[in-house]
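Shown next, in structure tokens, is the structure this report addresses.
Every protein chain except one is present and positioned as in the full complex.
For clarity, chains are labelled A and B in written order, and residue numbers in each chain start from 1.
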Amino acid sequence: MAETGRNGTSRILEAKGMTKRFSGLVAVDNLDFYIPEGAIASIIGPNGAGKTTFFNCITGFYQIDDGEILFDGARINGRSPDQITRSGISRTFQNIRLFNNMSAIENVMVGQEPHLKSTWIGAILGLPFTREEDVMSEDRASELLRFVGLAGKGDMLSKNLSYGDQRRLEIARALANKPKLVLLDEPTAGMNPRETIETTDFIRRLRDELGITVVLIEHDMRVVMEISEHITVLDYGRKIAEGLPSEIQTNPDVIEAYLGRGAAASATASET
Amino acid sequence: MFKWKTDEFSWVDFTIDVLRVLIVLAVVVGAWNTLSSGRISLAQWVNLFAAGLSQGSIYALIALGYTLVYGILLMINFAHGEVFMAGAFTTVFFAEALNRTGFLNEQPLLAILLMIVFAGLVSMTVAILLERIAYRPLRGSPRLVPLITAIGASFFLQYTFRGLYGSGFKAYPGVKALQGAFSIGGINIPVAQVFVFCSALILMLCLYWLVERSRIGKAMRAVSENKEVARLMGIDIDWVIMFTFGVGGFLAGSAGVINGLFRPQGVNFYMGFIPGIKAFTAAVLGGIGNIPGAMLGGLFLGVIEAIGPNLVLAGLGIPGANQLKDVIAFTMLVLVLIFRPQGILGERLSEQKA
Partner (left out) sequence: MDILRSERSRIVVSLGLLSGAFILFAGAVGMIEAFHEREVVDKFISLGQLLMLLAPFAVGFVAASRMAHTDASALTLLVCGAGVGILTAIPTVILLLFNSEEFRFLLDLTLKLLPLAVASYFAWQRYRAGADPRLVAGAWLAIAVLIGIVTYSFALVFEIKGELRTVLVNINRDWVDVVTFDHRKELMTGILTLCLATVASGCVGAIFHLIPDAPRRALLYGLGVTFLVGAFGETVRLILQEHLDRDTLKEIFRRDTLRQNAALALFVVSTVTGFLWAMFGQNLRHGISTMEYSQRRVLNGIGMLLFVAILLSLPWLIGRTLSDVAVTIGIFVLMGLGLNIAIGLAGLLDLGYVTNYAVGAYILAVLTSIGPLGLLKGTFNFWTVIPVALLAAMTAGFIFAMPVLRMRGDYLAIATLGFGEIIGKLAISDWLKPLIGGAQGVQAIPKPVFLGAELKNPEQLYYIVLVACLVTLFVSIRLNNSRTGRQWMAIREDEDVATAMGIDTARAKLLAFTLSAATGGVAGAIFAAKVGTVFPNSFTVFISINVLSLIIVGGIASNPGIVVGAIVLIGMPELLREFSDFRFMMYGALLILMMIKRPQGFIPSKIVTHEVRQGVKLKPAAAE
């Protein structure tokens, strides 16, 4: 799968000349970019490189000023965030943003939104279709909770979950959309090494078992180098490198701009 | 099937566009009818404009309080209208006493200055107490929480002052020196209006100096830019916020006296509610958080409120157009919030800070 992606035959997400400006500051600068279908891709770059802005542009939180974004071959820039989500892109947030006063399972059920069809009138009248859908939605939500390892915690308020559980719940909520592409914003931030390893394995399972393309923003170079099949390096809103982990590790521009010699050395060391 | 929204089209945008067209149409047709009928002479227009400016300068003074507080805390101090009322209502007794001694008519300027300071200090006290008791415990909570508190405070203050001073209207004594009118080229402009405008202008200049030039003003601006950094620089945030409420209160109280002196119906406990909302409108009009904006917004709103009914509503054939002054003001409020929530002068505060 990864090979076809590298040949460019099947690009699930593609950006051409994407530009986003904030009054004077160019946060994303004329970016050409693609994600091969079925890959685990990473976006890395020093702080303030425009990584989260990039996510926000793809998901429609920001409207881009120039260029276009294609998802599955269709243009998605100009659409509102809810429409983009409905077309099959899910995301998580850098600083966890769950619906705090809703239970874990309700959070996941909200995530299923694009696939639900029942209406308010059906809910008031208690139509059979609405009830069935509700039951199915509940079942699917608890299945997802089990998949991410939160079985039995579904009725807890999400703000009462532990930090790691909250991260997991956010991913479960993103998966509820049955996405083709999921964007994870620093999924291992604040985790201890054991949790990080679990999360890494989990991300692999997402791709291998569910066939979802995964894009991560990540600071932990071990994680990035270990699981990514495709890495894009941003600096000051521009792409400075792109390719396989091994290519990135040896790319002089990247080492110069971002990794620094020590870090590069240690990353290489951990690989071998 | 009915499509609620597609890539290119959304019903919300459509409604807003229709609204925009309707408003422009109403204004153009109304104004055209009025102007072509020539019902109102140039002198009358000038008079309306002057009356609007003087009313507007009072809105501007109150609006400054909203803007100062919003600039620093990003909260709508809904009870600010009541701070205005507190000063105006309390000073009535002082004005009566000064009138009884004859001082008011012997030394009108000095007496009014005293009254302004007195009312300013009373309102300042109310504003500071309000901040200390009701708002301080709520810092950093979601936006709607302080707003609901402020609504509660607004009604609490209204009915407290009703309990203290009674529910009736009380009129300020007349000041002889302020009666009469200047006559310029056949147009009579009441002295009172000129006085209101000038005193408001002086107060606003004082505020501008305070914020732009003084040390505490610098601290205020620093706190409004970034509280954490300001704290690290050794600025006492609590004190600066209290001071901001105090200054806003002082301006509102002085506006109360200036307004009270020319309110034929007198002052009472409910006098602050409507001007409060209008002043908020003025603050949003000028871009909330923006001090010159609040001044201009106030003047603009005053003028629109004076001219609007006669120009637009009367032109559309609506009877009793002047009854609908408040409708014009509140329509302005809603329209600004819909079409230009960042205000005419644009918002200095970026959304990220909010």
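We take it that a contact is a pair of C-beta atoms (placed from the backbone, for glycine too) under 8 Å apart; a residue touches a chain by one contact, two chains touch by 3 or more.
Since the structure is predicted, the reported quantities are computational estimates derived from the model, not experimental observations.
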Selected from B:V46, B:L201 or B:I277 as touching the chain missing from the view: B:I277
Which of B:A26, B:V46, B:V117 or B:L201 touches the missing chain? It is B:V117
Which is it among A:P36, A:G67, A:G111 or A:G164 that touches the chain not included here? A:G111
Even though one chain is not shown, chain B touches it at residues 4-5, 10-12, 15-16, 19, 75-76, 93-94, 96-98, 100-101, 114, 117-118, 121-122, 125, 133-134, 137-138, 141-149, 151-160, 162-166, 273-274, 277, 280, 284, 318-320, 323-324, 326-327, 330-331, 333-334, 337-338, 341
Across the whole complex, list the residues on chain A that are touched by the chain not included here. 59, 61, 80-82, 85-86, 91, 93, 97-103, 105-106, 109-111, 113-114, 116, 118-120, 123-124, 126, 130, 133-134, 137-139, 141-142, 146, 151-152, 154-155, 157, 173, 177
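Keep in mind that, in the parts below, only the chains that are shown with their structure count from here on.
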Using CA atom averages as chain centres, what separation in Å is found between chain A and chain B? 47
